[in-house]
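Every protein chain but one is kept in place in this view of the complex.
Each chain gets a letter, A, B and C, in the order it is written, and its residues are counted from 1.
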Amino acid sequence: MKAIAKTKSEKGFEIMDVPVPTPGEGEVLIKVKASAICGTDLHIYKWDEWSSQRIKIPRIVGHEMSGEVVEIGKNVKDVKPGDFVSVETHIVCWKCYACRNNRQEVCMNMKILGIDTDGSYAEYVVVPEENCWKNDKSLPPEIASLKEPLGNAVDTVLSEDISGKSILITGCGPLGLLSIGVAKVSGAYPIIATEINEYRINKAKEMGVHYVLNPLKENVYEAVMDITHGNGAEVFCEVSGNQDALIEGLKATASGGRVSLLGLFKSDVKFDINDLVVLKGLKIYGITGRKIYSTWYKTSALVESGLLDISPVLTHKFKLEEFDKAFELMETGNCGKVAFIIG
Amino acid sequence: MKAIAKTKSEKGFEIMDVPVPTPGEGEVLIKVKASAICGTDLHIYKWDEWSSQRIKIPRIVGHEMSGEVVEIGKNVKDVKPGDFVSVETHIVCWKCYACRNNRQEVCMNMKILGIDTDGSYAEYVVVPEENCWKNDKSLPPEIASLKEPLGNAVDTVLSEDISGKSILITGCGPLGLLSIGVAKVSGAYPIIATEINEYRINKAKEMGVHYVLNPLKENVYEAVMDITHGNGAEVFCEVSGNQDALIEGLKATASGGRVSLLGLFKSDVKFDINDLVVLKGLKIYGITGRKIYSTWYKTSALVESGLLDISPVLTHKFKLEEFDKAFELMETGNCGKVAFIIG
Amino acid sequence: MKAIAKTKSEKGFEIMDVPVPTPGEGEVLIKVKASAICGTDLHIYKWDEWSSQRIKIPRIVGHEMSGEVVEIGKNVKDVKPGDFVSVETHIVCWKCYACRNNRQEVCMNMKILGIDTDGSYAEYVVVPEENCWKNDKSLPPEIASLKEPLGNAVDTVLSEDISGKSILITGCGPLGLLSIGVAKVSGAYPIIATEINEYRINKAKEMGVHYVLNPLKENVYEAVMDITHGNGAEVFCEVSGNQDALIEGLKATASGGRVSLLGLFKSDVKFDINDLVVLKGLKIYGITGRKIYSTWYKTSALVESGLLDISPVLTHKFKLEEFDKAFELMETGNCGKVAFIIG
Partner (left out) sequence: MKAIAKTKSEKGFEIMDVPVPTPGEGEVLIKVKASAICGTDLHIYKWDEWSSQRIKIPRIVGHEMSGEVVEIGKNVKDVKPGDFVSVETHIVCWKCYACRNNRQEVCMNMKILGIDTDGSYAEYVVVPEENCWKNDKSLPPEIASLKEPLGNAVDTVLSEDISGKSILITGCGPLGLLSIGVAKVSGAYPIIATEINEYRINKAKEMGVHYVLNPLKENVYEAVMDITHGNGAEVFCEVSGNQDALIEGLKATASGGRVSLLGLFKSDVKFDINDLVVLKGLKIYGITGRKIYSTWYKTSALVESGLLDISPVLTHKFKLEEFDKAFELMETGNCGKVAFIIG
C-alpha cells in the first residue's frame, strides 16, 4: 500500500510502498478514506526539536482520519467490517492513575497514532477496536476525519457551560475556527476572535464570529472591554500558542472568568500571573485531547444533527502523492483544515 | 391609577382605581408597559388553598413585567428615570444563610412582587432599585416582560452544560416552550418534548423541538429510548408538574444523567426513588427563580443578541380591563404566554 | 471448597462443598480471607421479592471481601499471586453509554459479584483482574473487606466538598456509621445523625458523631434547626431507606443545600417535592456503588493512612458455618458490620 512516512532525520516526508498491516488481538484494520493534517504533523514534517526527540524513524505519520473497517482481529466484538468510523488517536493504558480516575485524555502511558504507532497517511491503518467511533454512513469522509480535532474544540469551548456567555477565542487557525463553530451553535454571545491572517479572518466570519480583531491593527484588550460593556470576556479560549495572545486574552477576561488553554507555545511563556490569574480569581483548564468518550458523544451530536456545519473549515483536499504541496500550503497559513482524500 | 387586585376571599380579581404609589428609600417607581401572566397568578385568581393561605387581601397582583422608570427614591444611584427595565420579582434579604452563600434565589426571607408586595397588573409599581434590570430600548415591552420567566427556563436547561446533549422536556406550557427555545439555541440535540394539548404541540414545533411526544398516544419511555439509541435522555427537565411525567421522565433519563425540576405538583408525588434516582446515579437540581443576577446576564445575552426569538411563546395580549377573558383563556391551556399591554 | 449458597427458592442459605473455580482469561483466583455481610445479602437470605426475581439459583453469595491472589488466568498482567486485594464488586461492560461517559458505577450492563456471578462467602472466588484493588499487607483482612461498603460512604459524604459544613446523616446502620467516620475525618461540623436503635446510637457516638437524635423521642427537624442556628444542615445524607427520615431530612436541609441518597426504600416514597426539593433549590445525588476507581483511591488513602479507623463499625465476626447466627443477628439490628473470617 501507499503511505507517507518520516524516513530520515531531516525536513520532509517520503511516499513509500509498504505491506498492508495485520490487525492483532483487539485491533481492526481500516481502509483509510480521508486523513487531515494536524499542526503536529507539520512539526514532524519540519522535524523540529520536539519531533526529532519524540519520533522513531521510520514512522508512517497522520492521525486525524476516517475510514471503513475491512478486517477485525481476534476478540474484537463490537466493531464489524463495513463500519464507517472516525478514530480516537490516543491509545490509553486504562491502568495508570489518570486512566483509573477517568482522565484518560491525560493517560500517563499514552501512545499516539502516527507518532508512537504507524498512522493514517496510508491506504490502510491498524487501530485498537475501542478507538473506533462509528459514524453515520452519510457523513462525508473528510468531515468525519475532522471529528478528532473538532473534539478538542468541543472540550475547549465546553469545559463548562457557554450559552449566553461572551467568549474570546485567540487565533483562527483550524482549531480556532472549529471553536468558533462550537461556540456559535452552543449559544455563546458575543463571540470575539483575534487573528492577523486575512484568509483566516474571512474564514472566521464564515463560521459566524460576531467580532474579529486584528491585534496588529487594534488593541485587543480595549476592544474586548468595549464590546463587553467593560465586563471582559466571560470565557477565554487560547488557541494560538502565541504569548502575546495569552497575555492580552487573560487581561481581557472578566473577573472570575473561565479560561481554556489549547494552544501549544513555541517556548516558555512569561507573564504577570499575579494580576492576570491570581488576583482575578480565574479558573484555567489545560485542554489536550478528547475526553474518552464523552467528548465524542457531544461532537457527534453536533455534527450528525446538522447543527454544526464544519465544512467551511476544510479548505483544501489533496492526494497522498501531493503531500509536499499540502505541507507547503500549511506553512503559509492561508488555509483552514487540509485533508488527504485517500480511499 | 388602574390596578387589578385580589380583594375578596374568593375566585376572581377586581379592577380598581388606586393612588399611584411613592418610592421609598432605595426604591423606584416604574410606569408599567407590559405584564405577563404567570401560573402563580392563575392560582391566585382561582384562590386555591396555597394562595388563600399566602396572600393577604387586598393585594395588587402580577409580577412578570417591564416598564419605564419614572421616579426614584432617596439613595437610588444607578437606575435613572427613563431607564427601560425588566424586574427581578424576588426581593431578597441579603442577610440569611442562603443569601450569604450566594443562593439568593432561595432566600429564607424572600418577598415576592405581586404576592407579598403590590404587583405589576397596574399602571405603576414600586420595586427596589436593585431588582431593576436595564434593557435595550429596542426590545418590545411584552418580550421584556418575559425575561423573568425565561430566566427560569435558562436555569432549568443550563443547570449544567447542554451543548451536544440529548434533552427531554416534559410539558409544553409557556415554561416548557421557553425551555425548548433555550435548549435549541444552546446546541442541545435531540430536543424531545411531551405534551397532550394540540395547541401547545404546535407551538413546541414552532420553537424548534426535534420530537414532540403525546403521552396519551405513545409510550414516552420507549419513544425516548428509541430516539436516543437506547441511552436515554442525557438531561431531563420536568416542567409540567405532572406526576406521570416525572416518573416517565426519570425512567427515560440516561444512567448518570442530570435532572432539573421546575414544575410544581398539585400534591405529594409518589414514585420508585430506588430505581429512578438512587440506582441510576442521577443528579437532580431543584430550580426556582433566577440566580441573582448571573441568570439575567445569560438571559439578556440570548434575547438581545437576537439568538433566541421567544415571540412565538407570547400568543395573546390583553388590556387590563380584559383580565377575566385573559384568565379564562389561561384555564383552557390553549395559549402560550399571555400578557397585559398596559403603558 | 466450602461455600454458602442460595439453593432453594425460600428463606435461608445452605453451606456446600463445591469445586474450586478456575480463573479464565483476564481473571484471577482469590483465596478469600474475610467477607462482610451487606444489606443486600440479608435481602437474598430472606428471599424477598427483589431477590427472588433477580437471583438465579444455585448461586454462591457474598461480595464485600478481601483475600490473597493465588492463581492468575491468561493475559493477566498487573495482579500477581501473593497480592492482598479488596474487590470492586461491580463488573462493568466498558462499552455502554454510562461506561463510555465515565459513569461506570451505573453501567447499563452491570454484573454484580455474588448476585450475577458466584460470590465471596466461599474459600475461593474468581474475579476479573481489573476488579482487584491491591492493599497494604498490614491491613487486617476484615477491615480490607469493608473498603467496598466504605467506598459507598465516601461517595455519599464526598459527592462534593464537606469540610467546614454541617451534615445530617439519617440512619446509623453500618453505612451510616461509616458515613459518620468519613464526615468526621473530612472536617464536617457539626455531624448530626438520627437512629432509633440504642446499640447503633452508641456506635454512632463511638464513631465521633456530634449529635445523635432519636426520632421516636424528639423532633428531628426542630433539633437540626436548633443545632444549626436556624440554617438547616448544609449536607444531608439519607442512609436509612426510611420515608420519614427522607422527609424530615429534606425539611431539615438548608436552602440551596446538597443531598446524597444512598438508602434503598422498601417501596415507593411519597413526599412534597415542591416544598422539599424544588422551592429550596436543593441538589440531589443518587449514590450507588463506587466511582471506578477514583473512590478507591480516596478510600484507601483514608484507611491506610490511619486517619479513619473503621474498626468500631465491625462488631461481629463469624465462621462460614455460623451463617444462620450471623444473619439472625443482622435481622435484629443490634450490630454494626458483621464479617465472615474465612482464610
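As a convention for this text, contacts are C-beta pairs under 8 Å (C-beta built on N, C-alpha and C of every residue); 3 or more make two chains touch, one makes a residue touch a chain.
No experiment lies behind these values; they were computed from the predicted model shown.
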Candidates A:C107, A:A153, A:I167 or A:I180 - the one touching the absent chain: A:C107
Which candidate, B:E10, B:D78, B:E198 or B:E218, sits in contact with the chain we can't see? B:D78
Sole contact to the chain not displayed, among C:S86, C:N101 or C:S186: C:S186
Could you tell which one of C:I30, C:I60, C:A245 or C:L302 touches the chain left off the display? C:L302
Considering the complete complex, identify which of C:L158, C:A204 or C:V224 is in touch with the unshown chain. C:L158
In the full complex, chain A touches the hidden chain through residues 96-98, 101, 103, 105-108, 230-232, 246, 254-256, 261-265, 268-274, 277-289
Chain B positions in touch with the non-displayed chain are 78, 94-95, 97, 100-102, 130, 291-294, 297
Can you name the residues of chain C that touch the chain not displayed here? 154, 158, 160-166, 182, 185-187, 189-190, 297-302, 305, 307-308
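The rule is simple: only the chains that are shown with their structure count from here on.
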Could the interface between the copies chain B and chain C be described as same, meaning over half of its residue numbers are common to both, or is it different? same
Roughly how far is chain B from chain C, going centre to centre by Cα mean, in whole Å? 41
Among the residues of chain A, pick out those that touch two or more other chains and give their numbers. 297
